[in-house]
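The other protein chains are all here in position, but one chain of the complex has been omitted.
Up next is subunit A:
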Amino acid sequence: MLRRRVSWDVTNSLAMDDVHPSSDSIEEEATTKCYSDGFDDNEDPFFLSDDDFVGGDDGAADALLEDIKEDEIDLLKHKQQDYKILNTAEIRQRMERDVAEVSTVLSISKDEASILLRNYNWSVSKVNDSWFTDEFEVREKVGLEKLVVSSDLSSNKRKIITCGICFEPYTSDRIRYAYCGHLYCEICWSAYISTSINNDGTGCLMLRCPEPSCRAAIGQYMIDSLASEEDRKKYSDFLVRSYVEDNRTTKWCPSPACEHAIEFSGADGIFDVTCRCFTSFCWNCKEECHRPMDCDAVKKWILKNSSESENVNYILAYCKPCPNCKRPIEKNHGCMHMTCRVCRNEFCWLCLGPWKGHANCNRYMEKTDTEDRRKKLAKESLEKYTHYFERWDANRKSRLKALADHQRVKNEEFKKLSESQDIPEAYLEFITKAWLQVVECRRALEWSYAYGYYLPDKDPAKKQFFEYLQGEAESTLEKLHNCVESELKEFLDVGGLSKKFSEFRTKLVGLTTVTGNYFEKLVRALENGLCDVNSHVIKGSEDEVEDRWHCDRCTYANPSSLKSCKMCFIK
């Protein structure tokens, strides 16, 4: 799962125009090498070493799998600079570490330290500051005032004492008290504690002495020595909850079944985290990941969608007529390349233009008819919103579909594929990588459309640059998505060893890398507020950016002055 970061990092230093030559050379290098035509010793940076698979050696495959795992662990370490994923045991460890620290520094018992931390949102520094400012005030506030119990209670074990709750007489060894020294019998104490644990939720962590006028806190020691096993477990779970929820540096993973918490320490404004359950979310606002948008803009966008969704839904409906035969068509695949079942017309789902020669349709075209100005503006504002919302929504659905497809292929088809192509399943990792790249890029693309909606019209240079980057990224993504969705399907459907499979692998891996590079560039540019645009405008005239044509083969944007592609020399 974490591997997708690799693909973004591999060649992100490449300048935009450099991407094509380098990716082409990779493809060339890779196509000459095929796992079925013998195995050489060349290390291919993009593929798992072919040597490991000779004769289906299980040991070698295992070793390879281990390599992959180590690789992921390395990545995890790398990512842990910004945040840590904590399971319950680790949370407990941290809690104990903090309690021990406070206990040592303030020379108090762990019980008292834990009560203090709970009252100060588990912030060690806040506890220390307040304690050293005014220990007496802090003790009074949290209910840790010094013990006032009569000394003869401990000296005389057989003294008869009446419990303050049940009013039964007990010998003093069966009487218990908190820091305040109000005396109750063990039975009443455990009933009191159990009632609180089972009725008050996390409120039981702030349990006080039963005496109405007393504010003395009940610590963990009392709970552990008086509560039932089941209640102790509940209490300790409440402590963990409190540690995560009250602490300013930790948050629960929002996935409903997940028990992990994320401790976040990054400071660079990127809040994307991925839990061990593979839920990705923005740590700051707990919405799904939304790079390159910032949290405020996301909130605004979500609000806008909820208020306008009725309207837009009406316009969009669920079907679109085929532009050729006008039959209604519902989209059931992830990529935007549609083929009408009836007339075999191929078109783009978003702009309904023919797919042949389709490069991108992300650019918003303003209508220039001379109608009533106000009417036009109102219509345009809705049209503009619809344009961006439709693309945002389509990419979102496409992302979810890709995620589901990936799971399905991985769970159901990998085994079949590995048998039919006679290769170990671990070798199919590149397909997983491609799917995850699609998911990640769909997400970025999704939010780039929301970003585009808020991009001011007044700054056409920025807008053009944005649309250029987005368009490039989108068209490579469509290629990748199509490749991993439709072309893969051919191998799944047909079965039997296919020579073409190695070609497919080469193509897919190349596309994965190239797409990753494009998106890295897009996301970075958007996060920088498209600040490169000034130099861009000064260097070349605006027209030059606009008057480019995209090569069908390699997607390179050629200046209109050239008739054949600068990169692959066709047309």
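Following the convention adopted for this analysis, contacts are C-beta pairs under 8 Å (C-beta built on N, C-alpha and C of every residue); 3 or more make two chains touch, one makes a residue touch a chain; residues count from 1.
As a working rule, contacts and distances are computed from a predicted model.
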Name under which UniProt lists the unshown chain, selected from "Cytochrome c1, heme protein, mitochondrial", "E2 ubiquitin-conjugating enzyme", "Tryptophan--tRNA ligase, cytoplasmic" or "Trafficking protein particle complex subunit 13": "E2 ubiquitin-conjugating enzyme"
Hidden partner chain, touching residue among A:104, A:171, A:195 or A:225: A:195
Sole residue of A:124, A:187 or A:285 that reaches the chain not shown, by the stated touch rule: A:187
Among A:164, A:181, A:254 or A:323, residue touching the chain not depicted: A:164
Residues from subunit A at the interface with the omitted partner, ascending: 164-168, 182, 184, 187-188, 191-192, 195, 210-212
